[in-house]
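The excerpt is restricted to a subset of chains, each kept in its original location.
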Amino acid sequence: VRIVPRAGLLDPQGQAVEHALAALGFREASNVRIGKAIELAIEASSADEALTRTRAMCDKLLANPVTEDYLVEVEER
Amino acid sequence: MKKVAVVRFPGSNCDFDTLHSAIRAGTEAYFVWHRETELGGADAVILPGGFSYGDYLRSGAIARFSPIMPAVQRFAQDGGPVLGICNGFQIMCEAGLLPGALMRNSQLTFVSRPVALRVEQTDTAFTNLYRKGDLLRMPVAHGDGRYVAEPKTLRELEATGRVVVRYVGLDGGPIDRVINGSVNDIAGVANAEGNVVGLMPHPDRAADPAIGNTDGLRFFASVLSWEGAVR
Amino acid sequence: MTLEIVKEHNLNELEYLRIVAMLGRTPTLTELGIFSALWSEHCSYKHSRPVLRTFPTQGPQVVQGPGENAGVLRLPQGWAVAFKIESHNHPSAVEPYQGAATGVGGILRDVFTMGARPVAVLNSLRFGPLDQPRNRYLFAGVVKGVGDYGNCVGVPTLGGEVDFAPGYSGNPLVNAMCVGLLKEKDLTLARAHGVGNVLLALGSRTGRDGIHGASFASEDLSEQSEARRPQVQVGDPFTEKLLLEATLELIEKRLVVALQDMGAAGLTSSSAEMAARGGVGVELETDLVPVREPDMTPYEIMLSESQERMLIVAEPQRVPDIQAVCAKWELTAVPIGRVTDDGMYRIRHNGVTVAEIPGRRLIDEVPVYEPEATESEEARARRAQRPGATPPKADLQGALQLLLDEPSIASKRWVFEQYDSTVQAATLTGPGGDAGLLRVADTDFGLAVTVDCNSRLVALDPYEGGKAAVAEAARNIACTGAVPLGITDCLNFGNPERPEIFFQFKEACRGIADACRAFNTPVTGGNVSLYNESPTGAVDPTPTIGMVGLLEKLAHRVPSHFQRPGDRIVLLGGSAARRLGDRAPLGSAPARPGREGVPLGGSAYWAYVRDFVGGEQPQVDLAAELTLQRVLAEAARRGLLRSAHDCASGGLAVALAEAAIGGPYATVAYGAEVELGGSAARRPGASAHEDEEAPLLYGEEHGRAVVSCDPAKEAALLALALEFHLPAQSVGHVGKAGGNVVIATTGGRYSWVSTRLREIYLSAIPRRMGAG
């Protein structure tokens, strides 16, 4: 799961990292946004089910709808 | 005598400070463990500060699902006074009891320092003993205190006088150094009825003559005289 | 068992032979790991023990001296204070954030296992200069780590110190101190007893954290995989908070016999030490220990340094009650062994005995070394030197600005703003004053706490430097109106096997011991951290002193900073005052010839303005220090003081400026007008103006404090000083808000704008850290 600050919201951490990168000579980086990466294993009968369940987790707990957007990727094992 | 329930979550660390402040203000205060589902006949509820569940994931995100929270929600909906201090405020925003959210301080570091607050709204369950414009000094101590809200919500908060306290400079002027980057310098907000209030600063650490500051005491005493909004 | 494996366990051949003799056979790998841990310097104090024995540890106030998890001193009304300091230098050098965080976690546990509720933490930090990015990274990471952990657990940070010097580049020091309160009757000791009693593991699961890399590699190289590599210890302050509450509840309900934190060397040291203290045997079954990862060997389980774990000894019938308390706090307590009567330290894994060592001998027969101690030629020579011909970086006036802008002297607000200093609502004075002050719940008295060490002085002259560290701590306590009670120490040094290092260690300890005896502040415990070496050499010797004092009445407390324009400024103590004073003190000793030192020896002025560390430093007159402490406390009692601040790094000018600038959240800076008639006796022909004036302004003579008082109380204050034969000199008055700080001497007049000084002082560190 990738959780990122909502577009339009100030992301001071991203800004700070962008500055630090520039100071290190990585001037080609811009639009840095920092969010959370959450990895979890899910028992599910299908990738689709896993997706639905994980979305439910995001809506309920993992992401804050006021400030964050999320993106779920499923990988089968 | 009014009964005040102070809810203890795992990781609450201002629970005693809050309890003692409420007692000092003349209420009968007691703890309610987060696993309980009843508030024990409380006349008011306080969610204290701390790091409930370590503030892991997001401040207050896990605590809002505690077994006691449905009772707190019902109590608030019925017009019962509910105060959230610091982590308590964060829990209330996560739970949707108050609008907006508290994000990482804009300077990206924890901030622990005294701040000055201007009282903006006295028609609430927790500030009715203050006067508009009163300047209060009390500590803040938080990493996630930057208040944000959708533009629409924000306009509404401002228009309807729901900003309860605002940060100002220690000398009463504009703030001179970033505290946490809150929009409009908002330090605390209320719901439309004024019975639910949340703030990041700590009145519970400014309610004891022995440590030389009682500016926050009336947050706890105000419930004694609260009879509902007169707006 | 090859010698190579033995070496990788940091045991030498003789030590190994001693083990074989003790067991009458070759040790198993698990046994070797256990010996390696318990006979390490950290656990056994094998190089330092004989020296530590010379510390004074007794006194009517001592409830518990060295040897337990923390020392305990008696307070009024049945209260007692438990406190201890500990280093986490090496882990912080590897991973500053987690290293510092887990350092705080460890010291908190040491205190709450005694049955004390932690009420304050302090931290003493050392880094290389901030112009190097690596040092900035370490500094920022350590401060964040200390803050995040203590903040989450909810213990206020009431003080600390930070110093920057080239000697710490690549080898930062992170010392954390914790202070806890308890009722004396609730004191719990870490002594296993009662044959048949159960041992329980409480708290986090055990993982492969912090197991010593070297010893590990030898085991089975072939199947080493990435996942089996030892790991950095990660702190979990939330679990710590639960552990704290659960532990205190267990103690309060009297459900446990003994308790110990699984700190360094984890399960091994906690179980072996508890058994040895109680004079019993223990038997552990490592397969019962809850683990975080599969396939952990008994070796790993015994040596893991996973955090937030405790070992409990309890009567078997109490186990269900204990587990109920733990469950309430969302923790588990699992029986993993028992107390036995055969005195053996026995480890079993799936029914197989993997270690069996005579318990007492394991602890008592640690080899003890007293290495050679000789001062290096170089160190001796440094004392005889004077600054070279290079001109000062600033003139006498500019020097103050330069000093206030020096991160070691400048305000540490950038640091302590990241630490919650007001949680628990008992803080009377947070960081930013001379010492932290807190109220003891429901009483009328308070505690003063501080940590101090001027390592430059220790490096130059370890004996005087050791004395100076204790004296400064005591002075800081006394300035708040409190009376020093006792100390804990954290002795950070280089490799003790080098004679010049062991000399520093021995001499510094002698200085500490002498000072503690003179002040009646016994040593109640501490921590030794040796081998602090980086490729560039040993760290500057840093014996950090943590001190607690008693503020008898809350109303007696005295702030550090000037409070009101027009107040009189008085300089208490010091030979300068003696020389200046029109009231010559009775019975004051005449200046001793010989090693009396010069005021600028070892000073910040020479270090930062002249780029020179050396010279013979001023000696600490312990009797005079004690007198100053007594006068400060008595003056506070009589309500004579409006402020008091000690003279330390940067001398009188810096002390005066700090008092005028105001506290970290003052809204005004005051001016001050001070006259020091000092160099009236100018030597004829002395051309160098600096030689005359700098000692007066920036000399670091000990035993002095800058105080202010209501003009109406000045006479009483001076009379009090006279009564104690303490030199005292009324030197001027507090100026108006925003006014100038002015020091006039017969040789010059120096003037600074107070608000400008304040700005410099407050912005020095944030500016270097790239923050506003």
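A, B and C label the chains in the order they appear, each numbered from 1.
We take it that contacts are C-beta pairs under 8 Å (C-beta built on N, C-alpha and C of every residue); 3 or more make two chains touch, one makes a residue touch a chain.
Note that the coordinates shown come from a computational prediction; the quantities given were computed from them, not determined experimentally.
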item	value
Whole assembly, copy number of each distinct chain	A x2, B x1, C x1
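By definition in this document, only the chains that are shown with their structure count from here on.
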item	value
Inter-chain centre distance, subunit B versus subunit C - centres from mean C-alpha coordinates, in Å	36
Euclidean distance of C-alpha centroids - subunit A vs subunit B, Å	29
Whole-Å gap between the CA centroids of subunit A and subunit C	41
Footprint of subunit A on subunit B - complex, ascending	57-58, 61-62, 65, 93-94, 100-101, 103-104, 106-108, 148-150, 181
Of subunit A, residues touching subunit B in the complex	9-10, 12-13, 16, 61-62, 64, 66-67
Subunit B - residues contacting subunit C, complex	10-11, 13-14, 16-17, 20-21, 49-51, 53-56, 107, 109-114, 139, 141, 143, 170-171, 177-178, 202, 204-205, 207-208, 210-212
